[in-house]
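Only a single protein chain was left out; the remaining protein chains are all shown in position.
Take a look at subunit A:
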């Protein structure tokens, strides 16, 4: 059998292969040769064969038949064999092959070998791919080597110990005594790996962490020496002395100083020193500074140090090196919540990064920009962000649009600005806007009553040219349907009113219906809009009838259903049509989105938020539901239990609109019982478990004094309380509203909101008219769930008509007697 070819020959041969197939052929031939050579148990050439096998493995070809050979090599006496054998073991073997256990004995012997390099090989292999069984068996040997004076072995043993700890965490205790002297080493290699070992131990076990805290002074000293010592050629990298070690120590200090005041204080000086003295012209210096910044941010550092850290990050942002800017943006994103003001100072630089070419940098700059928007800078920031939306890659558009909507909602300085911003987003990125944005936008538009004409005009103009962006078209259709009369009558105050005829409006809506680009949902919107216009337009009703009847035979089932129902509305129920298609009422909320009403402190709204758990369609303002149900004839109405409107901005819009949207479409199911939409307004289960709608308990607590919650302009509201002994976290408040003026108060609506830890439920009032001269009262029941027994506070809103004008008032009730909530 001729001698197997050398590795170099093999490589040369393979490189001459011109195609993949040719290469495969060569490899297969060689594999066959190697296999037969293995069968012959040839000791001399085994290492050569395994080397070739490893090469082929690296190229991607299967090499598992060499695993046993690796073991044989490890068992051999020659260093060369062992070297290749261990390398092969690391590459070819892992925990999943049972074969690897056979190595354990070899490794054990080699760990005690006389040659340090053999010991090193064994440590290396164990540290790379040792399984937990192997680690358990050999941990003792590793620990012994950790205490040796040979620095070459010591550093390898340290990393091996890290691996052992990772595999078998219980063995951590075993290495504890050996760590005592590790930091006293002079050899940087050992120092480095020791710090890694200590880091691993501290990360894994809080006890170890506490134990090692006492090392902080020593670490600080080592770091100081590194910085202060002059040029030391062996560890120098670009003029800085052993930066890797510095970074490692900084990371360990971070872990030790976290949540611990004493350690943090001990580190303050050295961190400031590193931050100020490190050269920043090369990447190395920046790496150290970066680690320092991360450490400062994580420990309990004093504010001066934090500002220093953020300034360093700000400097990074101005650096030409993209990597450094990327790193700075990532860190700033992490700190913007806690050190908001300091980061604000660098806002303009961050905004500049939006224009960078690099995708990763752009993404981070975008996220950071959104985090920095606040009431003061919203106009400027929005301008930049809208420009960014225009020019950014498609993958960003959806996130950017959502972000802009959120920020605009929170900080809009005026309604007109808000609507303009939304329009801009819809027109630039209309096809990327998320689906849930549409209901939110619609709700927003309905809320800004005075802007209706302006809004509908702008939307109309927007889709005139191009109706392919679905979200835009949906919002526009809805608005045109609602406010088409304003559009046609040219009533806009905010800008030059345009002359639009009814036919033109219908043209555009019909084109939307016909267009292939319109999604099914969009078509639905358009059809409904056309239908609504039948009451708002005067001269084109016949045309509308025609359109609606055409779609009665549409293939799209949803369209067909709507068209058929609308048709029926025209034919049999024409008398109901005007009432049904009436203008949508403005959706009320206790907390509005305008900045005037919400005080943002650390991102939490101070005003109360109502959290309820009923199904979304169960939420609705009391009045609207009642009004609509009244319209529908009033027969078969199940008692509606209105809940106070939720003030969660995003969801409220969506849920309200879902319900109203449903009512819009399905309530016109003439012929089916009127109560079909109503059962969705089910009773929220949480407060009423086992309780009837009667508020009175049989086992009430001892009498709780009643209070006068509100007394102004002749309207007086009293609260009386009841609590149950069996369910002490529920307080039932009965309000009584009386009117001492000489005229009745009509359309009285009482709304209430409570802080987040409470839950509130409003039952229906007895009536909506408070007769004059205290001759009668309105009673209404409120149930409050107070599981945390916190002090009861409530904000109430009252609306009513009095003396011909609409009155509205907000008040806070703070004088609840302690017995009502304790």
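Convention: contacts are C-beta pairs under 8 Å (C-beta built on N, C-alpha and C of every residue); 3 or more make two chains touch, one makes a residue touch a chain; residues count from 1.
The rule we apply is simple: contacts and distances are computed from a predicted model.
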### Summary
Among "ER membrane protein complex subunit 1", "Nicalin", "Calcium and integrin binding family member 3" or "Adaptor related protein complex 3 subunit sigma 1", the omitted chain is listed in UniProt as "Adaptor related protein complex 3 subunit sigma 1"
### Message
Given that one chain is not shown, which residue among A:152, A:387, A:417 or A:573 touches it?
### Response
A:152
### Query
Looking at A:291, A:420, A:485 or A:502, which makes contact with the chain not pictured?
A:291
### Query
Considering the whole complex, which of A:192, A:562, A:783 or A:802 touches the chain not shown?
A:192
### Query
If the missing chain were put back, which residues of subunit A would it touch?
7-8, 11-12, 15, 44, 51, 54-55, 58-60, 78-80, 83-84, 87, 90, 94-96, 115, 117, 124, 127-129, 152, 155-156, 159-160, 162-163, 188-189, 192-193, 196, 234-235, 237, 242-245, 247, 251, 283-284, 286-287, 290-291, 294, 322-327, 357-361
